[in-house]
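Data first, discussion second: the structure below is written as structure tokens.
All protein chains but one are shown at their positions in the complex.
Take a look at chain A:
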């Protein structure tokens, strides 16, 4: 990452006696997955460009416990949750933004009952609010007029009824936003949720990500936009298996905005 972009940690802020406006919860995919790291960096660039005073937990961050909970390991989930809540509460965190809908859902909905009550936003919601406040400039740039279809992440869409924030951002990019036949509350899963990301699928006649990629390809897109690192992986794999990776990109909404401005 270029020198200009600094990513402060909560520990550093604490040492200086400062509090950031918002905590950026990077998540496991955003921290470790090579593809998702690019999303993390793009989002950080946008935060800087909008002059958002943010910090990350860095080495003090740990898995939210989402995949453990969906697998049925409530015990491990709650151990993770309670530990994370101790860290977050010690830093007196009020507002959290994350680029992962699974972290978003867990932090927002499942932490409060365990003592962790924060104002949690998905990065597309946060970027939309920056846009509305006039802090972030989103304009066409190189994606103007491109055919883009948005794949709704289940844990952002159906799970939490957030459908418009990512679409509003894409419209601002002056792209040609085309909906798949199954979208919004009828959107089809990419196949990664419920901890499926970490296991082989059960026997069947097709992989879920292929089915979903076919939905996307029907719209003849230049780009498939995603809002989740796991959806991104699944759709990227799907595009590859259809041998379309040379003509179709799978990109996160944050990457699209950052790239449009050549950040």
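The rule is simple: a contact is a pair of C-beta atoms (placed from the backbone, for glycine too) under 8 Å apart; a residue touches a chain by one contact, two chains touch by 3 or more; residues count from 1.
One rule holds for everything that comes next: contacts and distances are computed from a predicted model.
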| item | value |
| --- | --- |
| Protein name (UniProt record) of the chain left out of view, among "4-coumarate--CoA ligase", "Formate hydrogenlyase HycD", "4Fe-4S dicluster domain-containing protein" or "Dehydrogenase" | "4Fe-4S dicluster domain-containing protein" |
| Contact with the hidden chain (one of A:199, A:220 or A:240) | A:199 |
| Per the touch definition above, residue among A:189, A:224 or A:239 touching the missing chain | A:189 |
| Missing-partner contacts on chain A, residue numbers | 1, 7, 9, 26, 28, 30-33, 37, 40-41, 56, 58-59, 61-63, 65, 67-76, 78-80, 82-83, 86, 105, 108-110, 113-114, 154-155, 158-161, 185-186, 188-189, 191-208, 210-212 |
